[in-house]
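Only one protein chain is missing from this complex, and each of the others stays in its spot.
And now, subunit A:
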């Protein structure tokens, strides 16, 4: 077995975000790290929309990200800390719209290790140096400078190590132009490690240490080190340095750092008094007063000599912190509640007044500041109102500060960036009506912001207008009146027996005196020359000039026009007598017929010419599709007019042809390529490249679009030419980020369509479907999956489908929250106590989250979702602090195979160490056609059932370490047989026949068999490696694909002989008495394939993604990745693609400088899997590299690209 890995949807989580002028232009951009990718985002100042400009696969883990600007520079650069053991400085190149590595300096081993730097990055605000640090001990300082040619230079590293010290955070201090200084938060563990009494541990100090880089002596000194609060977790830079102004020097700020600790914030700077303020807490009765509150993200913003901080607590509340200072002396620091937004991994403030919130889970948001919370009545807490500036008793907490959370007051939401992160479970099914390819159903998100999402392959369309027409038109066009009109003026509809012209204005209404023939159907419409219109109808061509003067060319008697193609200067029509007539516009704006007519010898079905290239008189090629299943290229050059050039044979008669010049960087980086798209009557689209020099057709690619004959229409999308292909569903072929994409539109089948441009809808499309006229837009180009979501209440854990209906059953449970009922009860209790008359503020949990509860408290429910109606149809809340962990639909044979829903729950569950007061198997019957559930009984278990599954009319459950089979009983489920040989906890179950595949939390995948005659449940094979299993899927009876917690996907296979031997043993006595191997089962599985995905895989399914296609293995990752593993069909493919991969590996494409082979073999060497993402990067390579690789492979560049494209389309359709 050999697999090909392809990412269909890259991770959507954001782990770091920085803002800066990376392009060097006036506007700011945001660079976000998505864990294993780096994206550059831009905010449109007018609309406030976020768009992705560049997206690059890092082929490594990005662990830290920082931006800096050299003194006096105009452009920001990004620095990456990763697991490659290298520091990388990136430049964003506007010309090629890509990230360019300026420096890549190796300093240590690869991998996210304890003492190898990469975890933290801090830059000097003046861009003179950078510190990169590990979690323990190691800190390296690099000096950044310019050489004589103004190139950025980087020095060799200077060490600032501190042995046996855990580093919590580092930050660059703002010291103006004095020596660059960095602050670090460190804990020394050397004494605690030596002291058995534990006193040293209790007395351990967290120290705030300043490291100064002496630029003159070129070394780093530990300048200052003082203990600070032991629960400090984050440092924030405070502006400093002097600024020369007209009135003398002025201090930008006091310099120093804000030390964010649990429950309070301290201002620190050597030889300066400390200031301390509390972090205000929510004034809510359910808030646990003993629980600390920490700051998880922070941002400082400077503007016109002022500055402020926005700090975000782990609940999502933003606080505005300001520092009042006189020169270098801090008078007081003040903190107040600002607003509440989702908890972020990074906050970015843009100079244009936007706040980008990179949420740790779920969608990311862009807010606009409406005010800065300056003069509201929110209570402000100042360090000067506490004794000793809050530091009178530094070890005691400050009096509690409270605020009332409220709706957004200072921010308004302007844009939202969809993110699947985290995907916790998924199913791939075709449930939606009118769809020929399956949808992905995923449960995503965390807490009250969780969602159930339906993902459909295709571009989202936004309907602007939909209106009914009197009849059923067969074609539609729009046209401008003059060449330089900004918008279209007419909509022309062609019916069987007539033509209708509508004018576009305030309203759309019919117009009469247009010069168009209304009594016949129309074949083509074109705005021709500078200000004339052209209508082609079966009996002639009408050339309508501005003053409504009509010149008509009539078809000779007994013939009609069957096909026509036009552009701004040329017209070609095909007559029913299989003749071609060619017209060209002369300089006076007259349409002249070419003296000869070309006889084709076979009925012409389709014609196409491209647009006139800029600065040219005409396009030199005409494509003609004939009934004899050929497409011929005919010259329109004045020297060789209407002479045939080349021909291509087809498998079916063509139904449409479209020539378009489109940019595809894979073929030509700078110039558009002339593509001839040929749609066949059997629904297949051929795409060929027309050589502009000799007119030959090369590089044919085929694609099945649907069941109806294809229609092709040239349109404009985002100012670039695109092709709309209509079959049983519409597709769009367009250029995005310099690459050609071919994506279906999420829209019911269209009969005909055309571009549409009006003031309100400048980049729309107009289409007809039956007798409806539709105008629509495509808002998000480049996103290949359309998402529709349904909100959930708690973190979804698992979901399941019912064999008899189309509903999804989702279990949701959240740790450390009060369930709705428990919260009510608790509130009632509190009201009865001393806090009687306090009214509880209504805080919608999807905005504010639920109040945190102590560990072991759970909120949970079972939800029934109708994916077609996109609604929740049923909801069962779990009480008694029970939380659901597993779900299965079981047709119990004891009940006549009636399906029952079994939910495995745990009561008072603790995670570490894993424990619960009791586990339960809740058995429900379905009511109301599946929209309701009725509890039949609850079966107590000794541990939490983390996996349940139907098995031969009974239930098999993994209850902690025990695998059990239960049968239906009157009062509860009855335990039939048990196997307790597992070491960890059972987390997944799969079955075929009497075989059960058991995924153990820590010990990989086990093969078990149930021997009914003796009622034995036996484990007969397991894996040789320990694996922290997260998902499993059976590929066949002997083979299982599984994923582990560290981002690996692997395939294990059992030897067929062993399999037969086990199946042939009727009682299982043989297995029972066989000797175990390596302290495990008697047989071992063989590792067939292994691959490091880079994202934690949460679900695996073996499905087919295209109608009639082969099965692929699809996986979803926690950070929102969706990818597939495609089995290769031939050995030739394997050889070819693996060799290509080898060549690609040597290109050093990783922007973090990680070696590709070691990245894909992070924990276990990569085996029998080719990285398609790397191979597809072939299209982005410079032309000379492409050709040298292709030469090594004995192929042409086109062949390589075609093979890659074919692998992608046949497997995924994406």
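Convention: contacts are C-beta pairs under 8 Å (C-beta built on N, C-alpha and C of every residue); 3 or more make two chains touch, one makes a residue touch a chain; residues count from 1.
The rule is short, and it goes like this: contacts and distances are computed from a predicted model.
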{"item": "Name under which UniProt lists the unshown chain, selected from \"Splicing factor subunit\", \"Mitochondrial import inner membrane translocase subunit Tim23\", \"Ubiquitin-like protein ATG12\" or \"Ras-related protein Rab-21\"", "value": "\"Splicing factor subunit\""}
{"item": "Omitted-chain contact residue, chosen from A:828, A:911, A:1012 or A:1056", "value": "A:911"}
{"item": "Per the touch definition above, residue among A:233, A:635 or A:1104 touching the missing chain", "value": "A:233"}
{"item": "Omitted-chain contact residue, chosen from A:2, A:63 or A:687", "value": "A:63"}
{"item": "Residue among A:1096, A:1137 or A:1174 touching the omitted chain", "value": "A:1096"}
{"item": "Contact residue for the chain not shown (choose from A:46, A:197 or A:497)", "value": "A:197"}
{"item": "Sole residue of A:118, A:653 or A:1123 that reaches the chain not shown, by the stated touch rule", "value": "A:118"}
{"item": "Residues belonging to subunit A that touch the chain removed from view", "value": "13, 15, 35, 61, 63, 83, 111-115, 118-119, 134-137, 163-164, 166, 168, 187, 189, 192-198, 201, 204, 233-234, 294-297, 314-315, 343, 345, 360-361, 421-422, 424, 446-447, 795, 814-817, 852, 855, 911, 1045-1047, 1094-1096, 1117-1119"}
